[in-house]
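These notes concern the structure reproduced below.
And then subunit A:
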Amino acid sequence: MKWPGKMAAEALRQLLRRPATVPYPSVPAQMPERFRGRIVFDAATCVGCGLCERDCPSGALTINEVGKKRYEAVFQLDRCLFCALCVDLCNKRSLAATREFELAAVRRGDLRVLYPAPAAAKESDGAA
Partner candidate 1 sequence: MPDAAATKAWLEERFGAQAAAPRARRVFAEVPAGSLRAVLEVAREELGFDALCAITGLDEGESLAAIYHLACAHGTVLSLKTRVPRASPSLPTVTDLFPGAADYERELDDLLGFHIEGLPPGRRYPLPEDFPRDQKPLRKDWSAR
Partner candidate 2 sequence: MTAVLAALLALCVFPGLLFAAAGGLAAEFVDRKLHARMQNRVGPPWFQPLADFVKLLSKEELIPGQADRFVFRAMPILALAAATTALFCIPLFGPRAISRFEGDALVVLYLLTLPTLSFFLGGWASTSPYASIGSMRSLTQLFAYEVPLLMVLMAPGLLAGSWSLSGMALFFQAHALLALSNLPGLCVALVALLGKLEKVPFDLAEAETEIVAGTFTEYSGRRLAFFRLAVDVEAVVAASLLASVFLPWGLSLPLAATVPLYLFKVLAVLFVLALLRTILARLRLEQMLEFCWKWLAPAAMLQLLISVLLAGGLSR
């Protein structure tokens, strides 16, 4: 039997329930373990084979040799499509996908991330 207002009971039930909305960003969002977020680079283990750079679908990643067997990585986050193919291709596990996804920036320059080569002083750190 068709009748208007079949959803009334459901609608009234919702009044007693907590809203389903996740109050992001006041409550941080947790991504699952396999999430493909920002890629991090471990310069210490990189051997500069260039597999990642060759197959990156959007050319977001470049590995530069800065000294003898020392490599730095430059990521263009505005080009990266977060497929994490580079992570799968890396034989030395120098690349890893993180769960970090809040990558918005005001300036395009901020989206260029440099992971310096090991001897170039500090630990590899993120956004400049």
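Criterion: a residue touches a chain if its C-beta (ideal position, glycine included) is under 8 Å from a C-beta of that chain, and two chains touch if they have at least 3 such contacts; residues count from 1.
Candidates were picked such that all candidates are chains of the complex that A comes from, given by their letters.
Bear in mind the structure is a predicted one, so any value in this text is a computation, not a measurement.
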Only one of these touches subunit A in the complex, so go through 1 or 2 and give me its number.
2
Can you check the complex and tell me which residues of subunit A touch candidate 2?
4-8, 11-12, 14-15, 17, 19-21, 23
